[in-house]
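Only one protein chain is missing from this complex, and each of the others stays in its spot.
Chain naming follows the written order as A, B and C, and within any one chain the residues start at number 1.
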Amino acid sequence: MGDNTFGTKFKITSFGESHGKVVGVVIDGTPAGLKFDLNYIQSELDKRKPGQSKFTSTRKEQDKVEVLSGIFNSITTGAPICLIIRNQDINSSHYEKSKGLLRPSHIDYVALQKFGDFADYRGSGRFSGRITAGFVMAGAIAKQILNIFNISILAYTKSIGSIEDTEDHSVDNLEHFIRLRENSPVRALDLELSKKMEKEIEISKNTNDSVGGTIRCVINNVPPGIGGPIFNSLESNISKGIFSIPAIKGIEFGAGFKASRMKGSEHNDPWTIKNGKIRTTKNDSGGIIGGISTGMPIVFTLAVKPTSSIGIVQKTVNVKTMEEEDIKIEGRNDPCIVPRAIVVVESIAAIVILDYLLIEGIVPSVLED
Amino acid sequence: MGDNTFGTKFKITSFGESHGKVVGVVIDGTPAGLKFDLNYIQSELDKRKPGQSKFTSTRKEQDKVEVLSGIFNSITTGAPICLIIRNQDINSSHYEKSKGLLRPSHIDYVALQKFGDFADYRGSGRFSGRITAGFVMAGAIAKQILNIFNISILAYTKSIGSIEDTEDHSVDNLEHFIRLRENSPVRALDLELSKKMEKEIEISKNTNDSVGGTIRCVINNVPPGIGGPIFNSLESNISKGIFSIPAIKGIEFGAGFKASRMKGSEHNDPWTIKNGKIRTTKNDSGGIIGGISTGMPIVFTLAVKPTSSIGIVQKTVNVKTMEEEDIKIEGRNDPCIVPRAIVVVESIAAIVILDYLLIEGIVPSVLED
Amino acid sequence: MGDNTFGTKFKITSFGESHGKVVGVVIDGTPAGLKFDLNYIQSELDKRKPGQSKFTSTRKEQDKVEVLSGIFNSITTGAPICLIIRNQDINSSHYEKSKGLLRPSHIDYVALQKFGDFADYRGSGRFSGRITAGFVMAGAIAKQILNIFNISILAYTKSIGSIEDTEDHSVDNLEHFIRLRENSPVRALDLELSKKMEKEIEISKNTNDSVGGTIRCVINNVPPGIGGPIFNSLESNISKGIFSIPAIKGIEFGAGFKASRMKGSEHNDPWTIKNGKIRTTKNDSGGIIGGISTGMPIVFTLAVKPTSSIGIVQKTVNVKTMEEEDIKIEGRNDPCIVPRAIVVVESIAAIVILDYLLIEGIVPSVLED
Partner (left out) sequence: MGDNTFGTKFKITSFGESHGKVVGVVIDGTPAGLKFDLNYIQSELDKRKPGQSKFTSTRKEQDKVEVLSGIFNSITTGAPICLIIRNQDINSSHYEKSKGLLRPSHIDYVALQKFGDFADYRGSGRFSGRITAGFVMAGAIAKQILNIFNISILAYTKSIGSIEDTEDHSVDNLEHFIRLRENSPVRALDLELSKKMEKEIEISKNTNDSVGGTIRCVINNVPPGIGGPIFNSLESNISKGIFSIPAIKGIEFGAGFKASRMKGSEHNDPWTIKNGKIRTTKNDSGGIIGGISTGMPIVFTLAVKPTSSIGIVQKTVNVKTMEEEDIKIEGRNDPCIVPRAIVVVESIAAIVILDYLLIEGIVPSVLED
């Protein structure tokens, strides 16, 4: 349980609602002695915030991070760090209207079943993608620490609708790609494909529809030996974290579903020696064998469903009358959630990997100068 | 952490090795008052055991379940239940030979990194698929309880290599399919496709190669309202459990990766009323919205990689000499692990769902007559 | 682990520092549908806040509770509730001076060992008794829910220094005593003994010294059958929570240490029938047998050490010079922490008991009208 707490030694607790006062996170287990970089956290939040391009919701939020605890003289103390952003542009008018009418593939019905009539429905409350701002704040701290240990993370838009980047970008120099990605409003690595993806989103937007996509994430320089068989497998804990992000409906590691159509002789990654280190000549295992890191890049790909809030008339049920009715959803919704989810995926990846490294004692609980 | 413990209120702890004395499990949190059905547990184990057909390893094991604790007068007492099977046909000769040579995509290198030189390497020790016999014993108890609450689970072979069953089998009467499946040595539902799948495995076997596949799992009658947003999502906890099964490299819920290529207007499941109950007209959500059950069948699909142990000569490294060498693996390996993994998938699904129902208080801690 | 998170289904996460911006708590697992009573939470905080009498620290804090999340239309939603109080009267001047000099029985040395030089030392930071304001806010919510289920909790000052209330106050009507207690500035039940206890504290205060005491806590109407053998015992979980309160150095249940000098024939509590219910004729077991509630009042007693910050010159070590020096501590310290700790003890008791009742399904996750 611990519905809103995640992690073992690096443990985050999420709170807040989409249209409440704040969205926040308590981050417990950050090593003492880390120079706290508020600007970096802000720059990560900025990648997620709404209104950053024409491809995102028009809700206007500054998403300015505030520190409530855990920092002293701009350095982490080892105490829990509480960070919040305030909700400002709260326009709940659209949401109220739809009470009773169940939005298709949206949370009205399940929220009712779980929380009775009591859930804060405004802007989807706890179910809103806005909650992931807390993951990003925690992830930014995790990334900062991982960087000290030379571990870097890149997520990018692999596909939007039918437009897919099929190239393998799991290379040594992720920094280059991270910079490249920021030139693409949809966070693709190939700028020509980016334009096609943008087009795909625009079409959806203009037709009051939405579109899905896939995200690939690459984690470089995780030392070999992290994870474990069965319940401690890297796949188990990464997927547990990743599926906390709304709209994710699939995950595959390395070759993933393609592996299911392969023979062992194709799929097996031969061991080799490169610069005196044991590596594999290819990486269909996605950097994980037996639940444990091989030292190769950890690679996984995610399926993101199309946003459920669309402006097209849909069939549904009114729970008050128990009769079928039409529904037309208004509101400020993203036609495609993929571009804003990129930084959230990186954040969860960072949180999970840092937790492992703290548990294994590779990252100490006090960072010395 | 708790590398070998899984679950909150229905909690299983795994122990044992492939070529050690036993493989076992402690099951904590089983409600008191359940008529303990040893035969059912045995019948479930029999679906997983080796040597059951020409498509499985030739290792000969009875896999006879023994009760060490938790049962009194053939009824569960509420105490932890310890169940074991003994290892009998232990032929470790092949394994010893390969010491130093890293089998491609196998656990030699990662085990060395994690456990030093100390891991029990015989038959892959803790990494062996044999460990999942413990999941099956625990799962059989979970299934028995879920059946009382009218919840049933079906997993089946959706594809082997390129042969795929594309039909949607998430129907009301799973019992029919469970029986049908037992007529197929590869655990497919369509007996004609089954024959093609068998052929696919035979070809791999005859060429000393292996082949992957996919498994679909359907869970019927989970009440709506189970799960939660973010860290308590059904997807999070199901995937965490599922990736504890060796060789699983991907999971998707409902339409999954296909959803990434869909528009919202296609993907959204319209609400409707059927027999006075709120349902959806289709189920691309896989029975889960916002991390919470909708009351529709929970559906997920898994990617299973081809067995890494193959008899074909492969390139690799000898960690003792740090030189590249060829390796040819001998041993009694499954050419395709999918058919034996079916019951393991159902077991994990049962364990996760029962845990939720116990936590929610839907299944009580004492079962009255 | 989870150094700052406590509980399973009713889970609290503590954050904040004594002289930082805030002290706060995230409360996860509160049932949806509870009418949120901010005034009650404030009245509980008022029992803990400094400056409330001449027997407490002169630090001036309003300790006004603010809600950051989890409440909608004045009702709990089932979402995590974040509550904070702000720190206002921050005078850290005294604390800075003592850097290097280890205050005897104070946290300077252990904080240095655990957090390096990085801990927020102002007002003892995370080690401050002020952190328990978060326990009180969470406890107030827990108490409100327990009251619905007819469970009430009373803690009181059993002794200050050598002045002890030896009467057994574990009676049916705790409400009477709760009111009575509020007439005593030291939170004793016997108003004559209260005066003697006040005198004891005044003497300590006037001599720049401090004094310890004991607290008794009684919980009425916990249904029989809560808890469990070994690791789930009521004693295990109550004590784990209670020792989270600074300055507590001992706990005993029922007859406790006195039981160690008794014979079985004296100590055993005979079963009897009272108003058709099974009860015991006395309660040396403190309402707990085999780790499980008997239905009798749960009774435990705590040892509180004298405040370590005293104004008398003491011998100590300067860690910078590694030489022995004298130290004279200045600051605004309580001469006796017992009176303010009373409400904290009740709060922890409420948190632990509610967690059990939620886990057992006795308190549901949605409170219907």
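The working rule: contacts are C-beta pairs under 8 Å (C-beta built on N, C-alpha and C of every residue); 3 or more make two chains touch, one makes a residue touch a chain.
Fair warning: this is a prediction, and the values are worked out from it, not measured in the lab.
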| item | value |
| --- | --- |
| Residue, one of C:Ile41, C:Leu83 or C:Ile107, that touches the chain absent here | C:Ile107 |
| Identified contact with the non-displayed chain, of C:Pro31, C:Gly123, C:Gly139 or C:Gly161 | C:Gly161 |
| Residue touching the undisplayed chain, where the options are C:Val171, C:Leu191 or C:Met262 | C:Met262 |
| From C:Ser184, C:Thr307 or C:Ser365, residue that would touch the chain that is not displayed | C:Thr307 |
| Contact set of subunit C toward the excluded chain (per top definition) | 1-6, 8, 14, 102, 104-107, 109-111, 113-114, 126-127, 131, 159, 161-162, 204, 209-214, 223-233, 235-237, 239-241, 243-244, 246, 248-273, 276, 278, 280-281, 284-286, 289-295, 303-310, 312, 314-317, 319, 322-324, 359 |
| In subunit B, positions touching the absent partner | 1-5, 8-9, 11, 13-17, 20-22, 24, 26, 28-29, 32-33, 67-70, 72, 75-82, 84, 114-116, 118-120, 122, 125-126, 366, 368 |
| Hidden partner interface residues of subunit A, rising order | 8-9, 359-361, 364-365 |
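What we mean here is this: only the chains that are shown with their structure count from here on.
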| item | value |
| --- | --- |
| Most widely separated chain from subunit A, with each centre as the mean of CA atoms | C |
| Centre-most chain, if every chain is reduced to its averaged C-alpha atoms | A |
| Between subunit B and subunit C, centroid-to-centroid distance (C-alpha), Å | 46 |
| Distance from the mean Cα position of subunit C to that of subunit A, given in whole angstrom | 39 |
| Shared-contact residues (touching 2 or more other chains) in subunit C | 8-9 |
